[in-house]
Every structure is written in C-alpha cells, then in structure tokens.
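The complex appears here minus one protein chain, its other protein chains still in place.
This part shows chain A:
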C-alpha cells in the first residue's frame, strides 16, 4: 500500500516522459492533478485504517551484506507529514494548471519530487531515507534552475545544491557511524532504535549526533546554516517555493524526531540544550531579519527560519529531562510535529499567493505595490487569512502548535521559551506591516515594461489550490483532535524512548 502511494507518481511521470512534448498541455496537467488526487485518496484510506505503532510495514532485503533493506511504514510521526505532502502536491498541481513553460518536464519533475518526498517520510531504513533525501535535492535543483527567474536562479540553485548536499553527506557519515556501532551492523531504523547502539555516549556518539545534527540542520534550516534558503526561495517558481518550504524543510525536522532522538537518546539528552539554543536563535534571528526585508517572498522565506526554530525548540525541550515531567516533554514533541504540518499548509499557501502576485506584477518588491485590496479583494482576503494564520493567531493550526511547544518547553527551558514568545510578536508586526503596505492605502501598481494589465483577481484554479490549504489550517486550529489523536501516541512513545 505504502509502496503504491510512494511510487505511483514516479510511474506516471515515467509514462508521461514517453508522451511527445507536443501533446496538449492539458494532458500533462490533467494527469498530474488526477495522480495527486488518487494519491491523496490513498493516504486518507491509510489514515482511516485502525492500528497502532508502525502500520503498513513492508520490508524486503535490498543489500543484505551491508544491512540495507527496503523498509517502509507509517506511524503517528510520519503519517501527518505524508498527508501534508499529498495535500500540498495536489494544491500545487491545481495551481500549476496555468503553467505553460516546458509543461512536460515540469510535471514529470514534480511527480518525481512527490515520490521522493513521500518516500522519505515512510522510510524506515537510513539508506532509504538518505536516498530520498538526496534525490529531493537533485529534483529541486532542476526545478529552481529550470523554472526560476533567470540567471540568478541558477546561482541560487547551485548554492542550494552545494549546501544541502554537504548536509546530506554529513548525514551519511553519521549514518555510517551508527551502522558500524550497531551489532549486528544494520541501517534499519527500527532495529537501531531497539539496539540503542551508542548508549554508552562518549566522543563517538557525540560525533554521530553532530554529523546527523548538522545534516538535518542544513536542511531544516536553522541559523547559521540557513543562508541557502532565502535565495533559493526567492528565485524558485511559486510551486517550487511552496514545496521547498512546505515539504523539503520538514525532511530536516522530521529527521530529528525519526532518527536523531530515538536512535541516540542518551546523547540527545546530553546535548538537547544546544537544540534549544539554536532553535531560539533561529526564532529570533529569522523574525528580525524577516522584519527588515522589502521583498515579500524573502520575508516569507525568513519566517520559515523562524517557524522551524519553534520546532527545534520543541524537540530540544523534549530532551531536557531535569525540571520537566513526561507530560510536558510529550506536549512539546506533539507541538513540534503539529508545527511541521501547520507550517507546511500555511507557508505553502503564502508562497502560492506570492506566485499570484508575481504573475500579475512581475516583482516581489513590496514598495512597488499599494492599495491592492481595492483591485484584488479576494486575493487580499485570502492573503490576510494566510498571514494571520502564519503569525499564530488562535483558531489556526500554527497557534495550536506553538501553544503546545511553549507550554511543553516552559518548565525545562523557561528563559528560552520566554525569548521565543517574543518571536511571535515580531512576526505579528512584520505581517501586519506587509499587509498594510501592499493592500491598504492609495492604489499603486508596478509600472515595469511588460507588466500585464489588468491586475486580475484570483483565478478559479488559484483559489481552488490555495483556499483548501487555509481551510485545513483552520480546521486543525478549531478541531485539532483528529490530528492530535494520531500524533500523541507516537510522541508518547518517542518521549519514552528518549528518556529510557
């Protein structure tokens, strides 16, 4: 079942590659929407199926001599992210119905990216995880370089590739250390968790955690490894940014809860305070730098650094045992996972909205726009909802997540939590300021040559792509139980593993 979900997009992508590029555009985009919808339906079926622990496990020996197997399965930590992936890719498929540049390769690339994203979240073998991790870099590289905005996009794509590839190799080194430490040698996550190979701690365990931590931190990204992110986001096409922020960043934070914490529990406890500090610095630094941006897409990119900082704060707090009870740590973990989902939905929507803005005005510069609310009321409304969701207003998913993280982290890291709350304030300020500058005041539109007129409001396909994301974020904000019921058992198990 999981294999079908993972590889269906890739199979369709391969089939589409055989169709000549001169075929009607509708064929490719239609197939894309259809596949994404089918995939989402399958994920919903998995969601509704009963069971606990790892479900839908599949395990086939792949390279038994070096302990590598094709091992997939979902639990409460991965299922929400699998669902998020399916939802966001469907949204991008709908949004891209209007795309007309190199549609065939665009669709094929996205479907391939969907396969590797889904594959990463269900992988229960370190090498399988690494395989999808690396391929996501390759496909995203081509997406940014091929469909971004000109020469600068290629520079940004190269930077993205080099940074995240370095991170992935650090990750690989950490995996190799884990493999060699386990007896018998294995890359299997479940077996490694059970074996706890580096329980004795020491320099080897610290080195393994350092290598894995750096690899995941680059992808997340946290300060100081975030510098690849703003150019990559700014230069990528809207759908690419949405996937990059919504899904690919989660590969980093998901790695913490799936690999770093359960496999190296003792070492994680020992160094959890570093995660907390890095998290808080990311929260504050990301928010402050975002405040200083004039480019709206860059601004949103920096808020991603901020939001991912909360996740790190949550997983770090879960590792600080002194001064907190189990329930608080569990709350922080649940909050971290919820935050991944919330950020994926909300930032995905925001990036798609900036894509709409760029489509109309050909610039991301906030100073070029003013008073858009009169010309594009629906766009302004949707944007405002997304902005409020992103700044953590109660009633949206982000609030639930951040509330849980703060409550869970307060006991063990009171100073850090207090500082992180300031981040919310800064985010609120910067979003309100952006809304004010772009949507209110006298109407002014960019007057660059080649700017298409008139400034049309949201098209049906754009609305159909963006609004469901926000609806979902609101549903999670108002009725979070359906999500939390899935996450909580898994985070309880995770906290037990970390404190064993």
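Keep in mind that, in the parts below, contacts are C-beta pairs under 8 Å (C-beta built on N, C-alpha and C of every residue); 3 or more make two chains touch, one makes a residue touch a chain; residues count from 1.
The working rule: contacts and distances are computed from a predicted model.
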| item | value |
| --- | --- |
| Omitted chain (choose from "aminomethyltransferase", "ABC transporter permease", "NADH-quinone oxidoreductase subunit N" or "Tricarboxylic transport membrane protein") - UniProt protein name | "NADH-quinone oxidoreductase subunit N" |
| Residue touching the undisplayed chain, where the options are A:19, A:49 or A:180 | A:180 |
| Which residue of A:43, A:68, A:156 or A:320 touches the chain not shown here | A:68 |
| Where the missing chain touches chain A, by residue | 61-66, 68, 127, 130-131, 134-135, 138, 141-142, 145-146, 154, 158, 161-162, 165-166, 169-170, 172-173, 176-177, 179-180 |
